[in-house]
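So the structure is just underneath, and the comments pick up after that.
With one protein chain held back, the other chains of the complex are shown just where they sit.
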Amino acid sequence: MSKMHVSASVNGEPVEFLCEPQQSLLNVLRDELNLTGTKEGCTTGDCGACSVMLDDRLVCSCLTLAAEVQGKSVGTIEGVANGDTLHPIQQALLEHAALQCGVCTPGYVVAIKALLEKNPLPSESEIRYWLAGNLCRCTGYDKIITAVQDVAQQMAKADKNAGEPA
Amino acid sequence: MSEAVNFKYIGTRPVRPDGVDKVTGRANYGADANLPGMIHGVVLRSPHAHAIIKKIDLSQVRLLDGIYAAVSGNDFPEVSSGSMGGEGGGDYKDLAANIMARNKVLYHGHAVAAVAARTRELAVEALALIQVEYEILDPVMTLDAAMAEDAAILDESMFTQGVDPKPKYPSNIASRIEFKRGDIEQGFLEADIIVESEFRTPTVHQGYIEPHACLASINEGGQATLWCSTQGHFDVRAASAKVLNMDLCDIKVIPSEIGGGFGGKTVVYQEPVAILLSRISGRPVKMVMDRDEVFRASGPASASHTRVKIGARSDGTLTAMSCWMAFEAGAFKGSAIMPGAMCIFTPYKVANFYIEGFDVVVNKPKVAAYRAPGAPQAMYACESLMDELARKLEMDPLELRLVNAVEEGVQAAYGPKFNAIGFRECLEVAKQHPNYTRALKEGQGRGVAAGFWFNVGMQSSAEVHINENGTVMVIEGNPDIGGSRASMALMAAETLGVPYEKVRVVVADTENAGYTNVTGGSRVTFATGMAVIQAAQDIISQAKQRAAATWELDEDQVDWQNGHAIPMPGVNADVEPLSLARIAANSGRTGGPLLGRASLNAKGAGPGFSVNIAEVAVDRETGKTDVIGFTAIQDAGKAIHPAYVEGQLQGGAAQGIGWALNEEYIYDEKGVMQNAGFLDYRIPVASDLPKIDTHIVEVANTAHPYGVRGVGETPIVAPLAAVANAVRDAIGVRITELPLSPSRVLESIDGA
Partner (left out) sequence: MGSFAYAAPDNLADALAVLEQHKNAGQRIQIFAGGTDVLVQLKAGDSEPRTFLDVKNIRETQTISLKGDSAFIGATIVCAQLYENLALKEMFPGLIESADLIGSTQIQGKATLGGNLCNASPAGDTIAALYANKAICMIAGKSGSRELPVEDFVTGVGRNALKPGEILLGLKLPKPNANTSDAYLRFIPRTEMDIAVVGAGVSITLDDEGVCVDATVAISAVAVTTLLVPEAAQALIGSSVDEVALQAAAQASSAAARPISDKRGTKEFRRKVVGVLTRRAALIAANRVKGEAE
């Protein structure tokens, strides 16, 4: 079997890898690029643990062929914090105790970030529907939703003060 | 501990010590470990629910390029019968046969062989080359079918335990249990009103998001190292040793972070297989279940059938309670019938009760513990019928429970006398709660139910090491499944009087922590917490000795306050208080490092009571139920980290709501599960749920230094009946079988 050569950008850095034509992006991220922060809960698009950004869209990396990302940019959980500073979303999840086992958390961070980029001040119902594809079996979602509401407010305030997007 | 205590750290809500790694993707879960030269193991699973294995031929697959090892049941040693203990219970012989079938397959998905190959894909492909000859038997898929006279028998050597005289014929009923008190017939005679009904609940799964995963590596000397996601690495060690006939000291188990378990990761599935494949191949072997395997071959929790009868006087006083309950154990004996029976009537003072229970095998995966194992099924039945009783009596359902609620000094149905418990307090809070009285609209309904779980203690070990600068390392052996590192750090900080930020908690492997039972039974904050406190107290007494030596005082002339050694009041010594940091810095001169330790078998786990209020809206044209409000009230004894206690209440509520409304294993007539994925095994998603309001009641558990009682399991007990009672309220019809799926609800509405 001949492998395909793919060049893409992952978390802002150019990356090249070899993959099988039928191999999923999740598989390549975890097994070839050692980016194990992206989790596997189902491989059928039903849990959201594998959420990543593909260009400007939130997608399931388990339902994306690695070959598809040729020339595109991929954003994973590993690229969310800025140097040694947590992203406000990460900080908010921690402060609200919005994770128990934490295996769903990377997917949430990526999905919440995508949400707030599109809709900086979502309603509770908008948050819940946006995140309906991210299963969490531990928390009952309550504290995750509260954390999102809280961080949305904070980020909006910070934006206003800074006069430019964070 | 009835007086209010002012704590400095306990009761605060700091960020958990392992938090940053978990929000950045750095934390390593079961499937995240890799080793050089690693190969991948996968399992061949039975396509039949019930069959005899006539022959397994691995010769072809062994020849395939890139295949390093292939095994079937024949490659495992014989394992003799013996009780496993722990939360799930069970027998080692059954465990071995569950891990890899011998002679017979007992459920669709039962492991029959395993191969290890260069890649997972290759291993999966290779499975097709394994030839298995089966003789297909009738699948036994329900309690009714299994208990029928002419049922196909899963295990010809199984004779019902607990019946007299000993039965002559084998049966699918593994055992019968009975609890009673008083005179049940008399009790019903004393009743002004008697209600009875029967209830059924389906097979459900714990639904942890992280599939089972492990990595095993064994060296030429036969010493194995196992990385895995588990609720109890000491139990993994014990089970693997037993199944592979190895010595405990030859297996080191390193627990990864764990992506949920809820009882389902107290059991071993792939670990011994991975070790065996590693031994044969000489390479590290990784095994990760896919979601389909998780559903078909791990978990689930028992389906149940319960008939309940309750008698009461017209003032609501209960005179008699009786039940007949049967739980599916899955392929091997050992359902949670015992704890279910121990819980069912426990919240109530009743002089006469009778409980009969049956543990029944069926052709489904062997059940595993699921959060308060047995209690949700049992109390769904009791609490639904209590609701009917309240309706018949035209009594407020909380009032009915208050009239009968157990309290301190009452002898529990399962034996001991209650110490201080918070059931009444929970009921009072519920009664006053605005969510109990707010107006509902047409088509909406409200239901309440009580929950109970006795909680357990068991064995724990802990060490506290003081670094040379006075910072604190807590070493313990319970995988942190929901923030327990934070609780341990808070209790250590409180005891030692050092800031929370100066404490680090390590969940150590089987070679670096003292023996500790599983993370389960709501025991960690209670029992391991107690060990941590005692280990910290050990440090304090050592620190006081060092200070006494420094000051040339007697030991009993030194006190410990706010992280400092000080002379006892009245001791005349002109000395500055010595901080833990100072003492640590000088420890080389005063006798060496400070190292505290404790090990214990914790007694006095405080029972956990809860009251839940569910509010629902039912669409009468489609039968769909929306939960529009949910309130969880529970006695935590003392909430060490209240946010994580709330999280337990909320998470348990969500699981219970799922159980009530949508979750169930759906089988075809051949015994093949039809919905082995998160698409059709419908756990609640974020948009399905409302905010879950919580109220923590704190009636201190006198057996714990800080008053802790376990909180992890009770939260899943009450929601089933709370939701069912709310639906009853909304539609005016009682549905006695879960889940309350739209078709079932619509049928009931249309049939009414």
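By letter and in written order, the chains are A and B; residue numbering begins at 1 in each of them.
Here, a residue touches a chain if its C-beta (ideal position, glycine included) is under 8 Å from a C-beta of that chain, and two chains touch if they have at least 3 such contacts.
Note that the structure is predicted; figures quoted are calculated from it, not measured.
Asker: Which one, B:109, B:311, B:684 or B:715, makes contact with the chain that was left out?
Answerer: Considering all chains, including the one not shown, the answer is B:684.
Asker: In the whole complex, what residues of subunit B lie against the chain that is missing from view?
Answerer: Contact residues on subunit B toward the absent chain are 621-624, 626, 661-662, 666, 674-675, 678-680, 682, 684-685, 687-688, 741-743, 746-747, 750.
Asker: For the chain that got dropped from the picture, name the residues of subunit A it touches.
Answerer: 1-2, 4, 20-22, 24, 43-46, 48, 51, 54, 57-60, 62-65, 67-68, 70, 111, 114-115, 129-134
Assume only the chains that are shown with their structure count from here on.
Asker: Between subunit A and subunit B, what is the separation of their C-alpha centroids in Å?
Answerer: Averaging C-alpha atoms per chain gives centres 30 Å apart.
Asker: How about subunit B: which of its residues touch subunit A in the complex?
Answerer: Those residues of subunit B that touch subunit A are 13, 15-16, 18-20, 22-29, 31-32, 34, 121, 206-211, 257-262, 288, 290-291, 481-483, 641, 643-644, 646-648, 650-655, 677-679, 683-689, 691-692.
Asker: Which positions of subunit A touch subunit B when the two form their complex?
Answerer: Per the touch definition, subunit A meets subunit B at residues 20, 30-31, 34-44, 46-47, 49, 76-78, 80-81, 86, 90-91, 93-97, 99-106, 109, 124-125, 127-129, 131-145.
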